[in-house]
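Got a structure for you, questions after.
A single protein chain has been omitted from the complex, and every remaining protein chain is retained in its original position.
Order of writing sets the chain letters: A, B and C. Residues in each chain are counted from 1.
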Amino acid sequence: MSELLIPITVFVLAAFVGFEVITKVPPTLHTPLMSGSNAISGISIIGALFAAGHVAGGLATVLGFLAVAFATINVVGGFLVTDRMLGMFKKPARDAKK
Amino acid sequence: MSELLIPITVFVLAAFVGFEVITKVPPTLHTPLMSGSNAISGISIIGALFAAGHVAGGLATVLGFLAVAFATINVVGGFLVTDRMLGMFKKPARDAKK
Amino acid sequence: MTVTLAGFLYLIAAVLFIVGLKRLSSPATARQGNQIAAVGMLIAIVVTLADREVVGYGTIAAGMIVGGGVGLFLAQRVEMTAMPQLVAAFNGFGGGASALVALAELIRFGEAAETRTLVSIGLSILIGAVTLSGSMVAFAKLQGLVSGKPLVMPGQTMIDILLTTVSVAAVVVLAMNGSTAVAWGLMAVALTLGVTRTMPIGGADMPVVISFLNSLSGVAASAAGFVIESNALIISGALVGASGLILTNIMVKAMNRTFANVIFSAFGGGEGDFDSGAGGYATRGSADDIAITLAYAQRVIIVPGYGLAVAQAQHTIRELARQLEERGVAVKYAIHPVAGRMPGHMNVLLAEADVPYDQLFELEEINPEFASADVALVVGANDVVNPLARDPSSPIAGMPILDVDRAQTVVVVKRSLSPGFAGIDNPLFYNDNTVMLFADAKEGLAEVVSALKDV
Partner (left out) sequence: MTVTLAGFLYLIAAVLFIVGLKRLSSPATARQGNQIAAVGMLIAIVVTLADREVVGYGTIAAGMIVGGGVGLFLAQRVEMTAMPQLVAAFNGFGGGASALVALAELIRFGEAAETRTLVSIGLSILIGAVTLSGSMVAFAKLQGLVSGKPLVMPGQTMIDILLTTVSVAAVVVLAMNGSTAVAWGLMAVALTLGVTRTMPIGGADMPVVISFLNSLSGVAASAAGFVIESNALIISGALVGASGLILTNIMVKAMNRTFANVIFSAFGGGEGDFDSGAGGYATRGSADDIAITLAYAQRVIIVPGYGLAVAQAQHTIRELARQLEERGVAVKYAIHPVAGRMPGHMNVLLAEADVPYDQLFELEEINPEFASADVALVVGANDVVNPLARDPSSPIAGMPILDVDRAQTVVVVKRSLSPGFAGIDNPLFYNDNTVMLFADAKEGLAEVVSALKDV
């Protein structure tokens, strides 16, 4: 197997999974989907941690700090606000009892 | 990335794709699904071709021949009978005109 | 052809399999989907043949001609009613091929093979051989070559445990010494295991067995893919594995049983030690009576079952439906998920008889409509319309059924009052609003059709 073929295979399969899974999300949940998948795209925080974790000093450290801060806003804020939204979706049964 | 992790990743993703895609097949088509996916499992014909393509002579050749023959039955028969079945599923519109 | 190009083409083949399966989500695109998957397979085969490691084409050509001929012949000649057997046979050949490939590889490499190759060879032989012999038994049972009744041997459990232990041990030994003799021994034991483990399973449970074996052969293909580092194998294997598991699960659920129960409980064959409480007199009707009842109905729901498949009465029922429609009767078909002998079997049979698929309704859709139907016409079905399923103490308790007994009149066409696959009596036949037509489905329906012409 060639070196490039592996990531391509993984990407193609993950894209299929993505399309199948996302098309099943009902319109009702499209706003949380948008903020939730945005939080997942914060996976680039991995790169930020690497960048900030190498004590290079000077400018690189400043950039690393900013990268971590930005990425953390995206991840923490994204997951929390999605959770807050989804917490508001009431189960029909519970409401019917009122 | 470790050597074993790659095939595991591919397998896990493909299994997700499989579950998502297959659960969308309606009960109406479960018989063709069974014969069609059986035909796909005939992909092991790749191995049979390798085995038969190495002129080792003697027993190995006999086994290779049998392997190719068996695998071909599975693949050719499987796809053809699925095609035959699916060809019978009539579009509602065409029938309605009768 | 460089390794990269070949690898890329294999990936395309795998993607085509996925796209093909995706198209199976609607009858309108399903045929094209199957063809796309077939193209994927063709690509995989051509790439393999073009590989520079393959040197002799004689054996390959011979094998492909023989195999292709047999496959073509079987695919074209098979009756739609015999589909379960055919799938069983094809599945068996696939399993056989895997086992043979593994054996041939072992002979070629001999003891020089790496341990992890040997493990895969052992597993391929085991799974492949069990699939081969198990599928062949399934074929024989479904084709009626051996009795469909569960054949439990004395000491069945001991035999199972013994053979399983020996097989696993053989795989381990093979992985350590790569001996060809051990491999042959493993082959023999695994073939025996496939037979002894399948014989005690009832004929009507065979589709579950086939589906499970199919899933298993998918997993085996993936395992082989791990060893030869072929993503095409890993992906296709995972797809097939998932498909088989899902179908197995659907069948098991629709019968309200567990997988272990299907494989180990020797279900079916009609001992009938449960007292259904059914009894009284069944009302018998003539073809003429039934023709009149149908002709003056407004809504008729047809419930086909296994007996319709056996009697090959799909064309006759279609003819009856057409005559009723000409008289202005609204006709619908109610398809139970496990009616017949494999999932979706009734749909294929009715499609063969040119029934458009939008007249076929699934259980959840049609059940509320029985209450407003004038006639429910049950043809060769039994368990799937057995109201005992609503009784928590019955053996089929909880199995979802079609609520035919809620229709104004129920007409049942079957040869006798004898039970269906589950082996229990059906109180439906003794209801006041049920009329029985005791006949072979095809002949009985033909009589009704001709009687209808005189109404």
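The rule we apply is simple: contacts are C-beta pairs under 8 Å (C-beta built on N, C-alpha and C of every residue); 3 or more make two chains touch, one makes a residue touch a chain.
Remember, it's a predicted structure, so these values are computed and weren't measured experimentally.
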item: Neighbouring displayed chains - absent chain, whole complex; value: A, B
item: Where the missing chain touches subunit A, by residue; value: 4, 7, 10-11, 14-15, 17-19, 21-56, 59-61, 63-92, 94-96
item: Sites on subunit B contacted by the missing partner chain, in the whole complex; value: 1-2, 4-6, 8-9, 12-13, 16
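Methods note: only the chains that are shown with their structure count from here on.
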item: Pairwise touch network: line, ring, star, complete, or other; value: complete
item: Subunit B and subunit C, separation of their C-alpha mean positions in angstrom; value: 16
item: Distance between the centres, which are taken as Cα means, of subunit C and subunit A, whole angstrom; value: 42
item: Distance from the mean Cα position of subunit B to that of subunit A, given in whole angstrom; value: 36
item: Residues of subunit C touching at least two other chains; value: 18, 229, 231, 235
item: Residues of subunit A touching at least two other chains; value: 6, 9, 13, 16
